[in-house]
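Before anything else, here's the structure in question.
Yeah, one chain of the complex is gone here, protein chain that is, but the others are all in their spots.
Let's turn to chain A:
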Amino acid sequence: HPIRNTVSSPGYSTLDPIECSFCLLFLFVEILERVWEISFLFVMLFCFCLDLLFQQYPGVSQLSSSLGGLSLQSSPQPESLRPVNLTQERNILPTAPVWAPVPNLNLDLKKLNCSPDSFRCTLTNIPQTQALLNKAKLPLGLLLHPFRDLTQLPVITSNTIVRCRSCRTYINPFVSFIDQRRWKCNLCYRVNDVPEEFMYNPLTRSYGEPHKRPEVQNSTVEFIASSDYMLRPPQPAVYLFVLDVSHNAVEAGYLTILCQSLLENLDKLPGDSRTRIGFVTFDSTIHFYNLQEGLSQPQMLIVSDIDDVFLPTPDSLLVNLYESKELIRDLLNALPNMFTNTRETHSALGPALQAAFKLMSPTGGRVSVFQTQLPSLGAGLLQSREDPNQRSSTKVVQHLGPATDFYKKLALDCSGQQTAVDLFLLSSQYSDLASLACMSKYSAGCIYYYPSFHCIHNPSQAEKLQKDLKRYLTRKIGFEAVMRIRCTKGLSMHTFHGNFFVRSTDLLSLANINPDAGFAVQLSIEESLTDTSLVCFQTALLYTSSKGERRIRVHTLCLPVVSSLADVYAGVDVQAAICLLANMAVDRSVSSSLSDARDALVNAVVDSLSAYGSTISNFQHSALIAPNSLKLFPLYVLALLKQKAFRTGTSTRLDDRVYAMCQIKSQPLVHLMKMIHPNLYRIDRLTDEGAIHVNDRVVPQPPLQKLSAEKLTREGAFLMDCGSVFYIWIGKGCENNFIEDVLGCPNFASIPQKMTHLPELDTLSSERTRSFITWLRDSRPLSPVLHVVKDESPAKTEFFQHLIEDRTEAAFSYYEFLLHIQQQICK
């Protein structure tokens, strides 16, 4: 149908009526024709667009079959699937923080779903079959932060805790109610009866609406458990401190900081009137302290037979905190000075831990170990295994695993008696953290590391210890805990990551649980998920609170199932994927080798982008294309390859490397991401544009910068947030205004080499800068240390190591890495 270009228009000279009506009729027909042509044009255009859509997103037709729980408003072209040409995109990093992707569910389910801060999956669209998952070449797993500090938590006190009869899943927002009296489990599909009590809703005081009860309206709930959930009466909070007092330890000077911190926080230790505390110090012998109420002063009892450790007195070594408070204070005041003239250089850590185990066995609780050197005496003694010349090795990195199984065995024994062992390593030299870490790994403990610790020569480490101790001593704690993760029929879990003891296929034994612990688990699809459009995951953490209450914290996550490869890519949570890969890489480094782990990381990018490429019909080999959901994947993997845990060719102390690996395995996602890819901001030009208001304070929100020296202009000042450390880099040509107003120094040259605090100056830029930094600080439990780094000072290497997009002698730049990946794909 040709489109006529000319339109004859009727004349407007005087007409007689008949002619007029004919003209009007003629006009009417013309208009109709035009309307027809224009609408046809629109239809053509629409078809053209649909064509484009169908070319790129073949999954649209298949989506409709699995629309069960899916959002009906979902556009056929999700933003997450938009192809991005990585080699052309100069600025891949978004300027605002990356949020967790929201699973594609209908509005009701979205509102009820578990917060991603507690529970996250690497793929928010679950593949229907293992074959489909394999095609995507992406890891499938969950990242958990089950005990994180919550501001809102529904607590349920009820006679019956409603659970599925066969799989024991707790009732949750994603079950379905059949006729008000029965409910269908969303994990095993079993139909259960609704107990009579459950029909009554205590909140609304109504009857007959079980689906409105709080257990079914919240995906994160806490139940008060009945005595059926207890193997023994709830244990009291028991805290034991095992302290290295060798000459080395006294030199380092940590005792003063620890004792001071304990004195300040003695009343804030979580517990009730039954709380118990005890102290053991050791060098080449073990020292116990009798703190029995009624004594005039603490009594020190020395046991020198370290090959057959025994407790010198049956009780009074772990005493009631309130009854013996004065004696405890006396001891804490005396301890820092008791060993000042010691000549003992040996450290009998192993025997001290054996003594600790004996003390804690009857009750369970927490042991906090402070160690400053290699244990040199008695059971569990360790040799120096690090060869300093190998620190920059590009070949094999050795000794990433333990040298002895003494610490693992001890940890397992402790775990069996509900005792967790936390380690504070404050060493100036190699202390074989790879072996020592086992005491915490298998007993659900946690590890703190302060390399080159010295209370006078290294004040920033001393300050870090002080701040960490405050958090450590006062944060919430759960005792004698177990955690079980359940998932919908068809899915199964195979590998767990974190500090715990795996009791059976899905039961994790946690002697202690703390709010800063993260876990990960890998999943596989055993049976095809063809019968369902949704899958659910549930974490149940059973623990005793510090006040003797037995509680169960339950988180439930719901995700849609998809059957096309494109949909799998549309739902990738790239941050969760990189954290899971990091965990897997740590395991691979220890079981196989570091280079194998590095290869596996690169392959993860190569394989997944290659697999994605096959879903695009007009795939170009000249460009590296990724879906929008995965566009940061190569950047994050490069960051991981340059991270202390996995880097080669750059001098890395073995203990530093092992500690980074321990952190990867035990940090929750939000902190791990900062470790992997720190956040960089320019702070010399802060404005209130886009600022947010927090508690009457205005907090500027500067954009994120990519981690490249290209962005570091000499005329500026930048803040890098690495999670536990902040760096403020000052360019040589930075404006004097900024240096004066914020740093309080007249010019660049006068900025001290080791500045760790920003002065509180009454200037707008000082207020803005401090407001921003405080806001960043408050967003995490562990207070970070601040370092002000001057351009061209020796301290800058540490800072520059985090600029992962840049090339170094040992590693690719980001662009080179992209080319490398492209090459691998085309092979």
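The definition used in the following text is that contacts are C-beta pairs under 8 Å (C-beta built on N, C-alpha and C of every residue); 3 or more make two chains touch, one makes a residue touch a chain; residues count from 1.
Methods note: contacts and distances are computed from a predicted model.
Visitor: With one chain of the assembly withheld, which option in "Septin", "Glutaredoxin domain-containing protein", "SEC22 homolog B, vesicle trafficking protein" or "CCR4-NOT transcription complex subunit 10" matches that chain's UniProt protein name?
Guide: Hidden chain, UniProt protein name: "SEC22 homolog B, vesicle trafficking protein".
Visitor: Given the contact definition stated above, which residue among A:Pro83, A:Pro103, A:Pro173 or A:Pro234 touches the chain not shown here?
Guide: Answering carefully, the residue with contact to the hidden chain is A:Pro234.
Visitor: Check each of A:Gln130, A:Gln260, A:Asn320 or A:Ser524 against the chain that is not shown and name the one that touches it.
Guide: Reading the full complex, the residue touching the unseen chain is A:Asn320.
Visitor: Return the single residue from A:Glu251, A:Asp272 or A:Asp506 that touches the missing chain.
Guide: For the chain that is not drawn, the touching residue is A:Asp272.
Visitor: Among A:Thr87, A:Ser115 or A:Ser158, single out the residue that touches the unshown chain.
Guide: Within the whole complex, the residue contacting the unshown chain is A:Ser158.
Visitor: Which listed residue (A:Asn104, A:Asn125, A:Ser347 or A:Thr363) would be found touching the missing chain in the intact complex?
Guide: From the options A:Asn104, A:Asn125, A:Ser347 or A:Thr363, the contact with the absent chain belongs to A:Thr363.
Visitor: Give me the chain A residues in contact with the hidden chain, please.
Guide: Counting over the whole complex, chain A touches the hidden chain at residues 154-159, 197, 200, 202-203, 214, 224-227, 230-234, 236, 272-274, 315, 320, 358, 361-363, 548-550.
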